[in-house]
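The structure under discussion is supplied below as structure tokens; questions concerning it will follow.
With one protein chain removed, the remaining protein chains of the complex are shown where they sit.
Right, chain A next:
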Amino acid sequence: MNVGLFIPCYVDQFYPHVAIATLRVLEAVGCTVRYPLNQTCCGQPMANSGYAHLTGGCDENFIRNFADYEYIVSPSGSCTLHIKQHLHGENATHETAATAIRSRVYELTEFLTDVVKVTDLGTLMPKRTAPIRVGLHQSCHGQRGLHLSQMSELMAPPFSKPVQLLKQIEGIDLVTLDRPDECCGFGGTFCVTEEAVSAKMGKDRVADHLRQGVDCITGVDVSCLMHMEGILKRTGSSVKVKHIAELLTNTL
């Protein structure tokens, strides 16, 4: 499978190890992966702030970088959802390309479970030396937007693509949270424009994980994890925060 690796801008700049883990896991399951070198940002920060009309340049750049790939895969539910819902071209030709991209862009875990259909990830990865207690943060855009897992609001059968993958890795002991899918409060620019509520939401989410005695908090979106990590670090906690790609490749 020919995959274009879509790395969110802040992951490229601040979390390169997450991008490397994503590349490793995709290559381990047999994909041919290329990272288009001129990619930047999906445009979500402007769009969610009410400035979608300023994202034309980002859209065009995204189309230029990714139009040729069979699949586009990203270690972010949020950026994937933004592309899926809002990518448009400036003319008819580019709109055709944008439409194709919107149907071919996947978040990492859904790509692994639904397209690659991997069932034995554990055998492809280095073995873990000691078991760890892990809390899974359900990032909202991945969960409610991309339906990576069932949400607590709906009266419907449970499923979870991230859990399906984590269960394939030996030594991961997943805890049950008191509130399994409450938002962490990151919310893009919300984290600074509504600082008080954002930080309080983050503190409460982190506290739930700590009550369950986790060694590590994981999730499919580095943005939420960055927010929770910022709160944990401020309190001097030793709990680790790792993107799911890092757990799947056992590069903890």
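Heads up, the rule we're going with is that a contact is a pair of C-beta atoms (placed from the backbone, for glycine too) under 8 Å apart; a residue touches a chain by one contact, two chains touch by 3 or more; residues count from 1.
To be clear about the criterion, contacts and distances are computed from a predicted model.
K.L.:
The complex lacks one chain in this depiction; which UniProt name from "Lactate utilization protein", "NADH-quinone oxidoreductase subunit K", "Circularly permuted type 2 ATP-grasp protein" or "Peptide/nickel transport system permease protein" does that chain carry?
P.N.:
"Lactate utilization protein"
K.L.:
Determine which one of A:191, A:216 or A:248 touches the chain that has been left out.
P.N.:
The missing chain is touched by A:191.
K.L.:
Which residue, A:55, A:113 or A:149, contacts the hidden chain when the whole complex is considered?
P.N.:
In the full complex, the listed residue that touches the missing chain is A:55.
K.L.:
Looking at A:41, A:172 or A:247, which makes contact with the chain not pictured?
P.N.:
Of the listed residues, the one touching the omitted chain is A:41.
K.L.:
Can you name the residues of chain A that touch the chain not displayed here?
P.N.:
Listed in rising order, the touching residues are 7, 9, 11-17, 19-20, 23, 34-35, 37-41, 43, 45-58, 60-61, 140-141, 144-145, 151-156, 179, 181-183, 185-188, 190-204, 226-227, 229-231, 233-234.
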